[in-house]
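Complex shown without one protein chain; remaining protein chains in place.
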Amino acid sequence: MVARFLATENLSAQAAAWARDYRLLAPVREGQAVVYRPWANNMHPFLGRPPTASPKEALLPQTENLLSFTYRKDHEDLTRTEVFLAEPVPSEPTVVLGLRPCDARGRKLLDRVFLERGVVDPLYEKRRKNTLFITVACERMENTCFCHWTGGGPTSEEGSDVLLFAVAGGYAAKALTGAGEKLIAALPEAGPAAQEELAAKLATPAEPGPAPDLRQAPQRFLEAFDDMDFWMDESARCLSCGVCTYLCPTCSCFNITDENSGMKGKRLRTWDTCMSAQYTLEGSGHNPRVSRAHRLRNRVGHKFCYHPREFPAPGGEGAQPEFSCTGCGRCIKSCPVSVDIRRIVLDLLEKGERP
Amino acid sequence: MPDMGRDFRIIGFLCNWCSYGGADAAGVARFSQPTDLRIIRVPCSGRVDPMFVAKALLSGADGVLVSGCHPRDCHYSEGNFYARRRLEMLRRFLPILGVDEGRFEYVWVSASEGSRWRDMVTKFTEKIHDLGPMPRMMEPARTLCSLEGMLGQSLAQPDMASGAALVLPDWDKPAGSVLTPADIAGMGAEPGAKEGGNG
Amino acid sequence: MAENDRMAELRAAVLQELPRLDFVLGYARGFDPLHATPITVRNEKDAGRLIFDPTCVQNLATSLYALRGKRIGLVVKGCDSRSVVELMQEKLVDRENLVIFGLPCDGVLDLAKVRTVVDIARVRGAEFTGGEVRLLLPEGEKVLPRRDVLADKCLRCRYPNPLVADHMIGEKIEPQGAEDTYADLDGFEKLGMQERFDFWKRQMSRCIRCYACRNACPLCVCKHVCLADSRDPHWLTSEATLQEKWLFQVMHALHLAGRCTECGECQRSCPMGIPILLLKRKMNRELKEVFNYEAGVDPEAVPPLHTFQMEEDKIKDRGQLW
Partner (left out) sequence: MSLNPYMPSLATIIETFDETPDIKTFRVVLNDEAAMRAFRFEPGQVAQLSVFGTGESTFVICSPPTRMDYLQFSVMRVGELTHRLHTLREGDPIGLRGPLGNHFDHQGMKGKDIIFVGGGLGLAPLRTLLLYMLDNRADYGAITLIYGGRTPEHLCFKGELAEWAARGDMRVELTVDNPDKLWSHRTGVVPAVLTDLGVSPQNAVAVTCGPPIMIRFTIQALAKLGFTDEQIVTTLERRMKCGVGLCGRCNIGGKFVCVDGPVFTQAQLKELPQEF
């Protein structure tokens, strides 16, 4: 497959070209944040840093309509009503630009939930088929990055349609899927210099450094499950806000609520966070996860124990399991109180080794 | 009464004991009044949570008028004294949101002041007509606002606020290069961000 | 060395109080030299991890209300102590169950500002001396003038010394800031109404409704029974629209009227960098003007919206104005 070349000065023009055929979500700088925005004229896509939020929004919008309903009064007997339901409109084809390899891997983990585990979610499925990822390979690791702990890497190809590598004057674009190839078909082939630089980059990828052996993590988690003092200490700083879960590329929990005005309304699906006490609060007032400690435990457990125990390790028996975490580090970087999920996992491992 | 064209949406929160009676008196006296006002009766002006006003203004009202008993006449002795403090702070707060403080007013009208009520409603309605429709969050932005140099440094967005030089580990530019506010302006709606600054 | 002495003093004081307490909330080093993270100190080993420097940005008083009923110790800076005072004013904290370790503070970092000059992910070490912040980067040392990277609230700080403390650790500091000039507000208010409205529209469009602003607020004591989550009354819908996001910020500011001590945790915690403290500063400025009141300074003071005067000095009768 030939690498194509996208010159930095052509980035906006190329983005505009994509935006003609697709809904293009491109990262732009706004203050301290880098956010995905639907394409608008004069926009400057910013590929210099990982976006603040993951591109999950493209596949699983923060709120979406599951159905609409309308009540109609019976004119014969005004105390009687009839209800009519309507299905949501299908999604439009979308291209997401400027995500990172860790984010692209998140797509696989979302697939596990919405396509593979049991019931197929048709809304997600449609969006999933309709969405292409143009990923930027990472040149270096930030100090919150740990993609290599969970089976990824700064140039991991998993989940992407096109992978961009920074080279002199722009990007070498490598198509990874047929759809990705079509996306970059109009770009010129990369020149010899760019080809060479790309080859060099692929030959000696950014070295992420050593990663701890996490094979015991699921087991260690279960061993520590009932040690509430441990979880209390790990979670004492937690504010129970939704930063970690909302920015996460793999967190997929949602709430379903009805919103109505007058005789019409919608049933909405909205991102939810397991860090909130209301997440598991039952009508009776009983709450199985009553404290921050319980809730943080669930988040760590889901990512590093429940998910890996449900799905086979990609490397076969005895290999490192698949975690429901891509190591993007957003939950660490944006946490107001610097809760570090890496530290919690390491504490679990250390705790397990103590006699 | 002057013809003010189409109706705007004005919400009135009226206390049960004085102002609702005042409005009723105006009606019984068959005073001619503007028809923009929708009245919601509350037990006391002290019942009016400033959030009632904020929610009304942000959800489709063009103006909100609160009216209660005159100070010292409150049916519950003190309700309107508390209301006065809260509503005054709300009035002073609204402009930071980009909501003209004229869109909200609180007055005292007793049950016998039918003609005073008529005057209040007429004047307030005229004021809202002068201000025009309330801007809406759901509409696209109307202004192109240059953020550069306009805000103090304190908005935790020094790059945006002061146009200060921003050195980023950025592949879009050679290492150590300077990003201008134009790079940062980001959203398509902000081409107004000026070049340069002190960068 | 003086710094080491101060930490020794803090640890000694913490260890002395620990037997009577469930734990002490303090700061430890976070995942990098520019981040601190709150810890629960239960024993001598934990106490050894305590730090105090300009990276200790969090306001630990935020946890106080949730920990009500426990006997805890709390490490506070001057600004944090105002939150404690305000909680005392509102009788939301049991002072007798609380041991306060007060540390005079000459300012904390605003990482947003540091980020504009260096890539903080590459900082390998940090030292804070006098007027300088020395950052160790792979390519060498970078020295920044301290004032350039301090949080704005520190530049105008008038309460560097905790207002309540059972143990005052270290020398008291002369306040740096003069009276708050609200230059930022003045700057913002040069905009017309429509421009201001549009400014917020753009800012709020980044909001992800994570409610970090609310949960980081030491005075937002309702937390998970917040009106924002309530279905009855149904103030906010679950739609992620500007309307709902914005109404929440208005609600937050209104519910903090006369209570906010401007610790700035709401804005600092926002992952999307939305300048929401501006709203609270506006309210505080007006409160100061009308009631000459500042929240969280005097434990005995009655918050202005909890009381009234028959004749208000600075509130004109609106009915007479037009």
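Things to note:
Which chain is which? They are A, B and C, in the order written, and residues in each are numbered from 1.
The working rule: contacts are C-beta pairs under 8 Å (C-beta built on N, C-alpha and C of every residue); 3 or more make two chains touch, one makes a residue touch a chain.
Predicted model, so just to flag it, every value in this text is computed and none were measured.
Within the whole complex, the absent chain has one touching residue among A:A7, A:A40, A:A211 or A:L281, and that is A:L281. Across A:T177, A:N260 or A:Q320, the single residue that touches the chain missing here is A:N260. Residues of chain A in touch with the missing chain: 66-67, 69, 71, 80-83, 85, 87, 113-114, 117-123, 222, 225-226, 252-258, 260, 265, 267, 269, 272, 274, 279-284, 286, 288-289, 294, 298, 301-302, 305-307, 309-310.
Basically, only the chains that are shown with their structure count from here on.
Centrality by C-alpha centroid: the chain sitting nearest the overall protein C-alpha mean is C. The mean-CA centres of chain A and chain B are about 38 angstrom from one another, to the nearest whole unit. Per-chain CA centroids place chain B at a distance of 27 Å from chain C.
Distance from the chain A centre to the chain C centre is 30 Å, each centre being the mean of its Cα atoms. Multi-chain contact residues, meaning those touching two or more other chains, occur in chain C at positions 112, 122, 202, 241, 268, 273, 275. For chain B, residues that reach two or more other chains under the stated contact definition are 155-157, 159, 168-169, 187, 189. The residues of chain C lying in touch with chain A in their complex are 23, 25, 30-32, 35-40, 42, 58, 62-63, 66, 112, 115, 121-122, 202, 206, 208-212, 214-216, 223-224, 229, 231, 237-241, 265, 268-269, 271-275. On the side of chain C, the complex with chain B involves touching residues 110, 112-113, 116-119, 122, 152, 183-202, 204, 235, 241-243, 246-247, 250-251, 253-254, 257-258, 267-268, 273, 275, 277-279, 282-283, 286-287, 290-291, 304-305, 308-310, 312, 315, 317-319, 322. Contact residues on chain A toward chain C in their complex (touch as defined above): 30-33, 35, 52-53, 61-63, 142-144, 232-233, 236-237, 239-243, 245-247, 255, 257, 259, 268, 270-271, 273, 276-278, 292, 332, 334, 336-340, 342-343.
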